[in-house]
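The complex is shown incomplete by one protein chain, all other protein chains being positioned as in the whole.
Letters are used for the chains, namely A, B and C, taken in the order the chains are written, and counting of residues starts over at 1 for each.
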Amino acid sequence: MAKIAMLGAGFIGDFYTFSVQGQRNRDKVQIIYSRDEGRGKAFAEKHGIPEWTTSMKEAVDHPGVEVVVIGLPNNLHLEAVGLAAGAGKAVLCTKPLGRNADEAKKMLDMVEKAGVTHGYLEDLVYTPKTLKALKSVRMGAVGQVIWARSRETHPGPHSDWFWTKDISGGGVLLDMGCHCIEISRSYIGKNIKPVEVMCWADTLVKPIEAEDNALGWVRYENGAIGQFEVSWTFRGGMDLRDEVMGTEGTIWVNNFLRTGFEMFTAGGTKGYVAEKAETEKGWLFPVGDEVVELGYTDMFTDMFNAFENKTEPVETFYDGYIVNEIMDACFRSAKSKKWEPVKIKEWRGLEKAEKINAVNYYDSDHILIKEETLPDGTVKLILKDNKSGIISQIVKK
Amino acid sequence: MAKIAMLGAGFIGDFYTFSVQGQRNRDKVQIIYSRDEGRGKAFAEKHGIPEWTTSMKEAVDHPGVEVVVIGLPNNLHLEAVGLAAGAGKAVLCTKPLGRNADEAKKMLDMVEKAGVTHGYLEDLVYTPKTLKALKSVRMGAVGQVIWARSRETHPGPHSDWFWTKDISGGGVLLDMGCHCIEISRSYIGKNIKPVEVMCWADTLVKPIEAEDNALGWVRYENGAIGQFEVSWTFRGGMDLRDEVMGTEGTIWVNNFLRTGFEMFTAGGTKGYVAEKAETEKGWLFPVGDEVVELGYTDMFTDMFNAFENKTEPVETFYDGYIVNEIMDACFRSAKSKKWEPVKIKEWRGLEKAEKINAVNYYDSDHILIKEETLPDGTVKLILKDNKSGIISQIVKK
Amino acid sequence: MAKIAMLGAGFIGDFYTFSVQGQRNRDKVQIIYSRDEGRGKAFAEKHGIPEWTTSMKEAVDHPGVEVVVIGLPNNLHLEAVGLAAGAGKAVLCTKPLGRNADEAKKMLDMVEKAGVTHGYLEDLVYTPKTLKALKSVRMGAVGQVIWARSRETHPGPHSDWFWTKDISGGGVLLDMGCHCIEISRSYIGKNIKPVEVMCWADTLVKPIEAEDNALGWVRYENGAIGQFEVSWTFRGGMDLRDEVMGTEGTIWVNNFLRTGFEMFTAGGTKGYVAEKAETEKGWLFPVGDEVVELGYTDMFTDMFNAFENKTEPVETFYDGYIVNEIMDACFRSAKSKKWEPVKIKEWRGLEKAEKINAVNYYDSDHILIKEETLPDGTVKLILKDNKSGIISQIVKK
Partner (left out) sequence: MAKIAMLGAGFIGDFYTFSVQGQRNRDKVQIIYSRDEGRGKAFAEKHGIPEWTTSMKEAVDHPGVEVVVIGLPNNLHLEAVGLAAGAGKAVLCTKPLGRNADEAKKMLDMVEKAGVTHGYLEDLVYTPKTLKALKSVRMGAVGQVIWARSRETHPGPHSDWFWTKDISGGGVLLDMGCHCIEISRSYIGKNIKPVEVMCWADTLVKPIEAEDNALGWVRYENGAIGQFEVSWTFRGGMDLRDEVMGTEGTIWVNNFLRTGFEMFTAGGTKGYVAEKAETEKGWLFPVGDEVVELGYTDMFTDMFNAFENKTEPVETFYDGYIVNEIMDACFRSAKSKKWEPVKIKEWRGLEKAEKINAVNYYDSDHILIKEETLPDGTVKLILKDNKSGIISQIVKK
């Protein structure tokens, strides 16, 4: 049983607490920190949390607390991590880790110096579908991954601070690009170096300073591409989809808007349909258990197991730092309009990754480019002569 | 924290134990009963269970056990319930409760007389999608439910005893009809009396004595129909789908084969794709977390919460008994080839349910039958004159 | 090029004419009959039809007309067929052929006596998906068909006459059951005799005399079941789905509401979304080309090819008659509450159909009931001993 200080009584703190204290879980939030006393108290009552405080330090230092969970605006992560590391307590921080790689690196250094368990709360890497898909990829189900697209779009975040660049550090690229980048990276292989990025970002719809739409490609050393698509201006709900192309297979994951649950209502329920749903009438697409489907359940299981077993969770501050470096390169690329290198200060993965390679030989003289069954039942082979390089086709019955 | 004796080390015992001891749950299986010692021991080691036994009574009577979970073949439910009731312990029994209503009624009487908590482990009523759909129905999202279809089909059960009528008590109608009947009943309203049933059952494909396919309609007192479709001869995996028609809306739930997770693999993984998947190549449709998606997680949460709080779970032995009565009527109908009454010995729901009623008045003289927007943008109304009964149409711009 | 008299200027006449004169088709409607002159004239102008008339006989007898297409209310089919047969012209009649089997038989006799080409305009058997699915079934893709479900539901028909039993002859069972019955029959095999039916029909929602919901099973001589589900009270658009279970495979066809075309609109278009769509906001599911997707294009191609080549189309008046006989039995069953025989006056199919049979032998002493790969990668076989009938299981690595 882990005893927790929850920092932050907003939307994400709510989701975290529902997850941690849900079902028959054994972990408990001991104290909630909110700078607003009324809000903290209400949160405590709602979730049956024994104590609340308006002092972040008090929450962290509470003797009954073993693990600090940070669900605060981006500009407060550094301070909160500092307090937890100072108190020698395990610390789990929401995404993105920092507003930029510098902040993230500082946090990483702090927790490593303090020797505490640290977890990066990148929930979307832990959705049950993603976990199973990643396992299939590891087992070779799709061959070598050559491209992984992750898309996260919705009509914009819940709180005012997201929209204010000083606090958030950036717009949709920072807010949701971090999810997509880490998802693609997980499919391609976290020990393969991200080499360079190309990013487009623009403020197309919303009257804000930061970008409300962004697209990007992260090129990995083995040639694979991680593609992200993020938007705060999508209409129709929250679109969380991943697609993976491998040399031997394909994966399509839809975590939210199309999960086999469809409802038409003429009258409309009065209640909450799903996170970021837009309508209460017509065809709706609810999600069974959002806390599970968004990955919170499996994420906290991994985090608290790691804490108890003194191991590392799947997502650590190092991963958060890498993601911040990739995003920093993205912001540079969006300005320079060209590919920009990812500048990782301390690379801990493979020193050199092999290029993707999937050559099939037809016979000793020919490479098989493609094999296809035609409408008339015959099989057409496209072959390349090893020596001449000439490409030809043969048809077999 | 609930301390459990698990009776049965087969497929369902495995799923139950994964669920009870999964994630960060606080409940624990203390002892596993299997009539086969090797199997019981292996099961204990696999799941980290402290003790195993080949004596059902020893497992139930174990002083460290508070709750008995029955995951045994159908012919052993009565004996196991008797032991648990005798020991004054809470008892949760897998589906179907009895091989017939007589057995079920005996079990119901035993646990009520003993005054112990009793739960009917009808997991598919607890899938996250079903729970949310039922909540929407209660809130009025689809108006009055007039028809609920539940379909469960796959290529046949896992163990030999299912296929042997003496042990199982019946074929697919008993094995899976129980799921579908309770799902439909939950949508229509558990306090509305099931009045009569029409059932078709046949042995079309498998060389067995019992039915391998069955279809049925359960008519409820308010006029609603619960439709079930079950098969042990379906090809393509496990098809678990529900459809609900209400006067104001529609619900479609797909719990398994199409949940937003699709994978194509040319090579094939070596592993387990999903319960009752048929292939390891081509397009596959895995499920994220089967234990969650099949309802086990939410079911045990409800059951153990009820046990701890001394309340009733959503599904009790009374529900199991009702389902057995409906199935008994189905077997009679399949033989007699006509509608057969459901003979409930002790009805605890509404004494008299109102007929479904959804009349809309257009004006004081006319009922509105239908309103439709035509391709040219005009609106056509179909009206019925209250007095003459004559039906006419008007078109409005 | 076929020259056509179109009888009926309503919704269905519109669809037929769009289909016949659409794309680069060579067939032309020469004259349109409507009892209402203004409507006939407007129809002619809309579609570029040279002539219009308020005399059905004049339209049929027009010397430039070779083929009569009937798109009239059910109570006028008999008269119209009589006129066409009398004039010795080919005649294509919309569904259902008759209000009952007596009417249908009269029409069949008329056209056969006159020796004219006759086609039954059962469009849903001709949807491109259904045609391809039927072809796959014929080629053995799903083995022997044991069950075929066809579902057609929407919020009710377009015109007042449908709702008036004298004119229509019945409610939703007659209006849409005819579609579903012929679709299932096509999958199971049109030369296999429909033996008996079980039907439930009720007026649950609409204030009308006829049934607004109906369910039914048609049992064929080989043991297969054709299941239909029809409703005039479905909410959410028009639901046209078919499902087929075979001994070796499965087919799922969705012709309308989920065809890979999804649109969310916050503002709403002003236009026509799709036949029987219910909303103009939120998530909508339009269909690409309704005329194609509903089968009209392929149906008229078959019909006019048959006319020109002096062959039989896939759907003739004989098929219409069989469907009417099945529906008559359904109405009887809905009243008697038991299975009712289908009384076909002149059966032209197989005299005796073999029972479905799919026994697989494991070895000379055992029948293989089932083979399954378990989570641990082992393969479990369920076997039946030929002599003793005892069922056992073995597990192979």
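Criterion: a residue touches a chain if its C-beta (ideal position, glycine included) is under 8 Å from a C-beta of that chain, and two chains touch if they have at least 3 such contacts.
For clarity, every value in this text was computed on a predicted model and none was experimentally measured.
Residue C:264 is the one among C:33, C:52, C:217 or C:264 that touches the chain not shown.
Per the touch definition above, the residue from A:55, A:191, A:311 or A:392 contacting the chain not shown is A:392.
Among A:195, A:350 or A:369, the one in contact with the hidden chain is A:369. Within the set C:46, C:132, C:335 or C:355, the residue that contacts the chain not displayed is C:132.
Contact between chain C and the unshown chain involves residues 1, 23-27, 127-129, 131-133, 135-136, 139-143, 248-255, 258-271, 286-289, 292-293, 297-298, 300-301, 304-305. By the touch definition given at the top, chain B reaches the unshown chain through residues 235-237, 264-266, 278-279, 281-285. Mapped onto chain A, the interface with the missing chain covers residues 142, 146-147, 149, 153, 155-156, 158-160, 163-164, 198, 200, 202, 204-209, 213, 215, 217, 219, 223-225, 227, 229, 231, 233-236, 245-250, 270-272, 276-277, 280, 337-339, 356, 358-359, 367, 369-370, 372-377, 380, 382, 384, 389-393.
Simple rule for what comes next: only the chains that are shown with their structure count from here on.
Rounded to whole angstrom units, the spacing between the C-alpha centres of chain A and chain B is 35.
If you average the CA atoms of chain A and of chain C, the two centres end up 48 Å from each other.
Counting only residues that touch two or more partner chains, chain A has 264-266.
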